[in-house]
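The structure appears below as structure tokens.
What follows is subunit A.
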Amino acid sequence: MAKIAYYPGCSGLGTSVEYDSSTRAVCRALQVDLVDVEDWSCCGSSPAHTVNHVLSAALSARNLAQVEGMGLDQVATPCPSCLTNLRTAAHKMAHQDFRDQVNALLDIPCRTNVETKSVLQVFDEQVDPQLILSKVVNPLTGIKIACYYGCIMNRPPVLMRFDDHENPMAMDRLMCALGAEVLPFPLKVECCGASYGIPRGDIVARLSGKLLDAARRLGADCLVTACPLCQMNLDLRQGQINRALGENFQMPVFYYTQLMGYALGLDRTELGLNKLCVDPHRVLGKIKQPVPVK
Partner candidate 1 sequence: MSPQNIRELRIVGFLCNWCSYGGADTAGVGRFVQPTDLRIIRVPCSGRIDPLFIVRAFMNGADGVLVSGCHPRDCHYAEGNFYARRRLEMLKRFLPITGIDNRRFEYTWVSASEGQRWQHVVTEFTRGIHTLGPAPSFNPVSETEWNKLAVQASEGQGCPCHG
Partner candidate 2 sequence: MQTFDLTTADQDFIAEVESRSHQNLKTCYQCGNCTAGCPYTFAYDYSVSQIMRLIQAGQKEAVLQSRSLWLCGSCQSCTTRCPNLIDVALVMDVCRHMAREAGYATERAVKVFVDSFLKSVERHGRAYEMGLMVAYMTRSGRIFTDVDLAPTALMRGKLPFKPHPVQGREQVARIFERFRQGGING
């Protein structure tokens, strides 16, 4: 497979280090050739576009220009928020006026010939499912999981053009292939409260609480996410949620790459399972040990 530029996003250095490290590990195992975007900077995340679209696009476009400088035409990011920003920037810069305004803010102009994808999309479209199957050593048999995609991985469909925007299946398919029992989670694209955790924790408590509740009603052992913000809201803030709602959720929240790495038998330290706040070991313990085939 051709080299793909990799944009880890700021949270990969902080709140979601385990997402970053597990993504890299899984990609390595599946022969997805990632090269870090040189000297990448913040894409603007959710705050920038609420202030100004040119500013927000410029913060993203600097990174697209970096990718262009590396001579690559595809960049993958694990984070849906980064994905949205990079894609929106490129999309809007298709209009000359807007592009000129953005480039006026940049040292190095961006030509926007780079395509941004989520790492999930790369797995879904560019990795042979047979390869994944052939590498599974610890099938996830015995656990029931709910896949949660977050609100902006697939929306708006005109921009994201990946998977079904009301009922995405890419992660479900992956988890199924790894042997897990995937439940039909109905709130796959419902918002978790986004970045309001800090200024308006009450909003996150309510919205993320709803997701946890839906997963519990379904009988899920755990939630699986593809977004650092969702994961943080659901996992790190689960205690806050419990206090706010008078609940007692004990729902581990994995990154899908962690479970992939687990099933592929990758080095546990790279998967960062110990970084999760809600202890996942009880759930992992449910996984039936594979019967060695002789």
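Here is how the candidates were picked: all candidates are chains of the complex that A comes from, given by their letters.
Everything that follows uses one rule, which is that contacts are C-beta pairs under 8 Å (C-beta built on N, C-alpha and C of every residue); 3 or more make two chains touch, one makes a residue touch a chain; residues count from 1.
All of these numbers come straight from a predicted model, not from anything done at the bench.
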item	value
From 1 or 2, the one in contact with subunit A within this complex	2
Footprint of candidate 2 on subunit A - complex, ascending	10-11, 13-17, 39-42, 44-55, 57-59, 62, 98, 101, 104-108, 151-152, 155-157, 165-166, 189-191, 193-203, 206-207, 236-237, 239-240, 274-277
